[in-house]
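Please read the structure below before turning to the comments.
With one protein chain withheld, the remaining protein chains of the complex are depicted in position.
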Amino acid sequence: MGAQKAGAAHEPAAPTCVPGGQIPGSGGRNPAPGGVSLTHAALAGRERVGLDSWFLHFDVPELASRILPGQFLMVGMRPPATFLKRPFSVADAADGRITLLLRSYGEGTLEMSRRRIGDPFELLGPFGRGFRLDAPAARAVMIAGGIGLAPFYILARRLKELPTPPQVWLVYGERSREAVTAGVERVLHFDRVLTYTEDGSAGERGNAVDGFRRLAAAGELTGARLYACGPHRMLEALEVERERLGTPAEYSMEERMGCGFGICQGCAVPANPAHSAQAYHLLCKAGPVMDPTRVLWSHPALP
Amino acid sequence: MGAQKAGAAHEPAAPTCVPGGQIPGSGGRNPAPGGVSLTHAALAGRERVGLDSWFLHFDVPELASRILPGQFLMVGMRPPATFLKRPFSVADAADGRITLLLRSYGEGTLEMSRRRIGDPFELLGPFGRGFRLDAPAARAVMIAGGIGLAPFYILARRLKELPTPPQVWLVYGERSREAVTAGVERVLHFDRVLTYTEDGSAGERGNAVDGFRRLAAAGELTGARLYACGPHRMLEALEVERERLGTPAEYSMEERMGCGFGICQGCAVPANPAHSAQAYHLLCKAGPVMDPTRVLWSHPALP
Amino acid sequence: MSGGSAANLAVELAGVRFQNPVWVASGTFGYGDDFQTIFDVSRLGAVVTKTLFLGPRDGNPPPRIAEVGGGMLNSIGLANIGWEAFRERKAPWLRQHLPPAQLVVNVAGNTAEEYREVALRVDAARAEVGAAALELNISCPNVNEGGTNIGCDLRLTREVLREVRAVTSLPLLVKLSPNNADLVPFARLAEEEGADGVSLINTLYGMTVDLHSRRPFLGHGSGGLSGPSLLPVGVFWTYKVHQAVRIPIVGIGGIARAEDALQYLMAGARAVQVGTASFLNPFASLEVIDGIARFLDRHRMDLEELIGVAHERRPQNVPAAAAAV
Partner (left out) sequence: MSGGSAANLAVELAGVRFQNPVWVASGTFGYGDDFQTIFDVSRLGAVVTKTLFLGPRDGNPPPRIAEVGGGMLNSIGLANIGWEAFRERKAPWLRQHLPPAQLVVNVAGNTAEEYREVALRVDAARAEVGAAALELNISCPNVNEGGTNIGCDLRLTREVLREVRAVTSLPLLVKLSPNNADLVPFARLAEEEGADGVSLINTLYGMTVDLHSRRPFLGHGSGGLSGPSLLPVGVFWTYKVHQAVRIPIVGIGGIARAEDALQYLMAGARAVQVGTASFLNPFASLEVIDGIARFLDRHRMDLEELIGVAHERRPQNVPAAAAAV
């Protein structure tokens, strides 16, 4: 499938089969290089950072050491509160700690937001292709819609760790002041933050795409590389603007995920027929970070 | 069904229909006399009292005030850890507090034993016919097999509150010293406690039926009334002995329960054809405390 | 009307006006009177009785219920007190506590003749007991035909329907078994034979093996699966049958919350029945009523606008033979 074609330095390290296999249920101990593990972890920390958002922290050094920015985990609780695990971008991974940025939305995320320190979780992963770190531009412009903010903490951190770190700008759109994730300001890796809210209660009135338009109009996107994450409609609107400018970009997308690693075929994202022989990409393998030109944004099945 | 026939002073107060009905999900607030309520309660206390037994305490004054000894509750956790709720005798109800004596056995009880103070539970009930308080003898002899001990704390308490309280003796059989519920000694309502363990590691070697035999041989059952609770095989063995002596008795029995209040027809206990036109009693309504002569103890379907 | 809600929940079905579309399912509410200490049953859309045979049945040996992932199995074996005992001992209480338009009498027999006989008796006593409709439980073994499940056999189903339809003018609902390749032929048959509606679904066949005794856990061997597992199955058949017949559908299976009932209504059911959920939470049916009212309020919708709405603007066709996977 599409995943096979897009080989590049940013893909997970070439997988090797572990002879003798993994100890079942204890994958965390001895994962293959680039391998997937099932890590049992107690919730180590929990901070409310907005009306319906939380940072959840887990101390899982082995897993944390293997996260590439933009990768995600399938997260479950014990005993399971939902049948399927839920996909979450890793918001940060440093000093042996993994941080998720959670927005409570439906049954599963609501239940997650209620868990207390010490409660048992299952972290399965890491999964997917993250953002490219091998093609840095002088300026990295991140466009985050709502909880789409999550992967940009770790991306900013890792970009800043490069030999020649780019400038990192964040355009962050939210519903309202209350929804704004307080954590944004706490992270030192952003050189500039432009906040937009739909009701104008914080930052400028508007959305993240308006922010993109403003930067474009000011000519501040020349030589920049774009990284975007947010609801489908936002990305679709962004793509219309971006295409005109031709700014190189990567978009982190969402689709329902049954497994996270290619076996359920649940996470189909319509492929751009101009670039693909197949009708769909499996987002969990081909993405979640996609080259936007590979996606058929206008497909009627998309939300 | 059988339940209708056995009208007596010990049955739940005559039920009345509440006009306007119960507020859904909040039954605890305004139950009908003798009514059933669904009470949401946080676990208020938890004491380990044996290898695999715990006291669980709930502060639920309204519900506690309505419990008759021998009645049971259907107990669930939130979010539910098992599909069906589980039946539990009320071990004690005093000062606005309900106490359950829990033995961890399978999936549901294991999960219950792990819950922490403050965790949310659902208590549905009270259900069933308890022990008669209107036919006290000079001596109440309680025969408890294992967790069958549970209903005797409250029974002893209530008997001692009668105008002319009987002597209360307890014969308690367990597997071993470790299994013995430490709480036994803590309760002041027993005038005499005979403990038996299968391996002789505490009290005498033997089981609760051996205790019955000993009391019988010593002539100490004359004028006594018997109350028994324990595994089916124990009650069956006891009944053989008791029948010979003719000691008046009530046995609290167990059967799988889907609802606890007569609607699922799950809790069928084979009826003694000599005393009943129907093949089965519904234990949740006709019992759980049964006149042992109404049960067909030898039925092949019984465990 | 429900609580402080402005929503009108009344619904016409099979010629009867029900005050709301939330009923309680056969075999999961006894004969109603077990709820006398729990809530006022007259708040329900209707009470469906436990399946009544002509005479009493003891049912199967214990254990009769087992918990399974996503629900439960039961092998009650259609234990019931029989029609006459119902009429004498249970109907008076129901008559007193339930308006006449709210009692649905569910019946069955071991042969088509037994079905006719019990239907005839219900018909004769309809005013006395206050029966609004008859629901036929056809998920019963026919004793004359080697125990074939009537509800899995079109010929036997037709035979039963003809016998019953001939002897009663009560609104007639046929309760379909999901243990079939397709429920549409059964629904069509019901329509052809003059039934006024179909109720679906009954329980699915299931079994659980006890690892300790190494034999089937239930005393009877196998049982009927009910609970959350049935929700997507019942919604599927509601949707499919709605495309095929004009008689109304009463949706059943796995309903525990208003959200579940709303799925059935949107898929085309005109009423729903709450079953197993009443075991876990006896107030479940009332919560469903209130939740539907709240949903209608919030979205400023009529119940009628809701019923079958999922057929109006579906993005893709559900193909004739909805082959999944």
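Quick notes on this structure:
Should a chain be cited, it is by its letter among A, B and C, assigned in written order, with residues numbered from 1 in that chain.
Criterion: a contact is a pair of C-beta atoms (placed from the backbone, for glycine too) under 8 Å apart; a residue touches a chain by one contact, two chains touch by 3 or more.
This is a predicted model, so every value here is computed, not measured.
Per the touch definition above, the residue from C:12, C:88, C:192 or C:259 contacting the chain not shown is C:259. The chain not shown here is touched by just one of C:8, C:42 or C:222, and that residue is C:222.
Considering the full assembly, C:69 is the residue among C:55, C:69, C:99 or C:194 that touches the omitted chain.
Residues of subunit A that touch the chain left out of view are 1, 12, 15-22, 24-25, 27, 31-36, 38, 76, 80, 82-85, 122, 124, 255-259, 261-270, 278-280, 285, 299-302. Residues 27, 51, 60-61, 68-71, 73-78, 137, 139-141, 146-149, 152-153, 179-182, 202-209, 211, 214-216, 219-225, 227-229, 231-233, 235-237, 239, 254, 259, 262-263, 266-267, 295, 309-310, 312-325 of subunit C touch the missing chain (whole complex, contact as defined above).
We take it that only the chains that are shown with their structure count from here on.
Centroids of subunit B and subunit C (each the mean of its C-alpha atoms) stand 35 Å apart. If you average the Cα atoms of subunit A and of subunit B, the two centres end up 54 Å apart.
Per-chain CA centroids place subunit A at a distance of 46 Å from subunit C.
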